Each structure stands twice: as structure tokens, then as C-alpha cells.
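Complex shown without one protein chain; remaining protein chains in place.
Up next is subunit A:
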Amino acid sequence: MINLVHNEMVKIVRKKRLFIIAAIIAVLVALFTYAQFKHVQDLQERLGTNDWRTQLQQQIIDAQNRLNSSGLSDEWRKYLQIRLQQQQYYLDHDVNPSAPGAPTFMRMFIENSIDLFLPLMVMVIAADLVSSEASGGTIKLLLTRPVKRWRILLSKYIAMILSISFILLSVTIISYLISGAVFGYKGWNLPLLTGFTINGEELNTSNVHLLPQWQYLLIELGLAWFVSIIVGTLTFMLSVLMRSTAAVMGIMLAALISGAILSSMVSSWESAKYLFMVNLRLTDYISGTAPPINGMTLGFSMAVLAVWGFIGFVVSFAVFTKRDVY
């Protein structure tokens, strides 16, 4: 088995996939670091101070002003209200929600990349794992070895998991190194609030507690890893089912983007919560942002994703081991 996984890793590495992904991450992180830097500068200029309390107060006033203006959709109003309550809580308890520093940037980067950017990078690896062998014809050589088919597929799946872990590791390291150069490398022990639960319009703060940022970051990384594995498994399944890598990419991309669009408009279509793509923003449950549909919780979303992943896994293996190869 180790030999088989070794083979798959050689192929992934020699296709230069991991290198390209690392390069994309580096470029994006640099871009966002600059954007964040500009944002902070801008705020400081506007407020004439770099005290976060005034910044937060300003944000609260901004939000209140927006709430008072007409023409807001109900969903947006609800969201703003919840955010407002949360910010108020931060202010009252003297906690800086976005203390600059590399770990904070990493946290924000992961939170913002979990539903689109990370799945996209995972797709780059997983989309052609099987389909490229089928379209290149090498599948015929692969399956005429004295190795059972399920072992070949499993070796590919393990290689995918290793690559996903590598992607998350490089996101962590690259974002820490690059953003730290601008914001400084401190802030691992910064206390962060978590445990928000949202019941309807109420922000329930009864379970809120403090967590050092490094722990918070570990939890988010774990969730991002989980989401990536699920997206990877589904892409993997499509890769088994289809010969064309482009078709795999197209379908997954459509699903992910529709997920992002749906999240902002499905609050009245309740059964949409069983779709995997509206459940990708797991980190929102930790930071206390309102879920797209009432009644969605971290446990619920993880269960939905796990079921989708399980189905993808079973379908991949069932099809791959039975199928006639032409």
C-alpha cells in the first residue's frame, strides 16, 4: 500500500500541482495582507486614532445607522442586528475582535477561504486524480497489475488526503510568514470569544467563553480540513464517474458557486440546508455569525457534510471496482 501511495504522490508532485497551489496561496495571501493593511490604515486615518475601542464604537454606530435606513431586506437587517449585539459584547467585555497580528490574519484568511478558495485548491488536486488516468489511457496499465482495484483507488484517496493536509499546512505557514512581516508575529494567546448560539433573532450569549487564539485557530483549521476532505471526496467521486477533468471541474465549481449564492438567499427554502454547499462555512458557527437558514448548527452541518462525503466515498469505490474499462 505504501508503494501505491508513493506512486500517486510522485504523479501529483511531478504534475507540479502542489507547487502551483503553494504559489497561488502565496500570491493571494500577499494580496490580502496588503488589502488588510490598507483597510487598517484607512480606518486609523478616518478615526484619527488606532485605538480599537473607538474603531469598534464607530463600527457599531455605522451598523446602527444602516439599520435605521429604509430599504434593508429583512435578512440583512437581522444579520446586522446580530452582529451589533456581538460587537457590543466585545466592547463591554474589553476584547479586541481583530487585534492585528499574523495569527489574527491567519484566522481571518481561513474563515474567508473555507467555502470557496480552499475547496477550489482541493479541486485542482482531486479533479483529475482518476479522470486523467481514464482520459490518458494509463488506467489500462494501472488495472492490469496484480493489485486489486479497490487498493488502487484507496491509494489515490490517501494521496488526496495527504495533499489536502499539505495545502492546509502551506496555507497556515505561508499566511503566517507573509502577513507577519506586516502585522508582526505576535498574538497567539489573544483571548477570543466563542460559543455564540443564534436562536432566531436572538444572539444567545449564555455559552460564550474565552479561548486563546491558538486554540481557536486549531479548531478552525480542523474544520477547514474537514470541509476540504468532504469537497475532495465529492470531487473524487465525480473524477471516478467522468473521463473529462474539465467536466468534473465545471460541475464542482457550479456547485460551490451556487452554494455561495444560495447561502445569501435560501432562508425561506428550508430543505436547502441538506445541500452540502450551503454547509461549508463551518467556521461561522465558531465566530458566531448567523447561519443562512434557521436551525442550522455546527453539529447539523458536519453531519450533513459527513453523509455527503460517505455517499461520495461509497459510490466511488462501488463504481470503480465494478466498471468495465474501455
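Worth a mention:
Simple rule for what comes next: a residue touches a chain if its C-beta (ideal position, glycine included) is under 8 Å from a C-beta of that chain, and two chains touch if they have at least 3 such contacts; residues count from 1.
As a working rule, contacts and distances are computed from a predicted model.
Among the names given as "ABC-2 type transport system ATP-binding protein", "Heme exporter protein C", "Glycolate oxidase" or "Sensor protein FixL", UniProt records the absent chain under the name "ABC-2 type transport system ATP-binding protein". Considering A:15, A:186 or A:243, the position touching the chain not shown turns out to be A:15 (whole complex).
Contact with the undisplayed chain is limited, among A:20, A:61 or A:141, to A:141. Although one chain is hidden here, its contacts on subunit A can still be listed: residues 3-4, 6-7, 10-11, 14-15, 136-138, 140-148, 322, 324-326.
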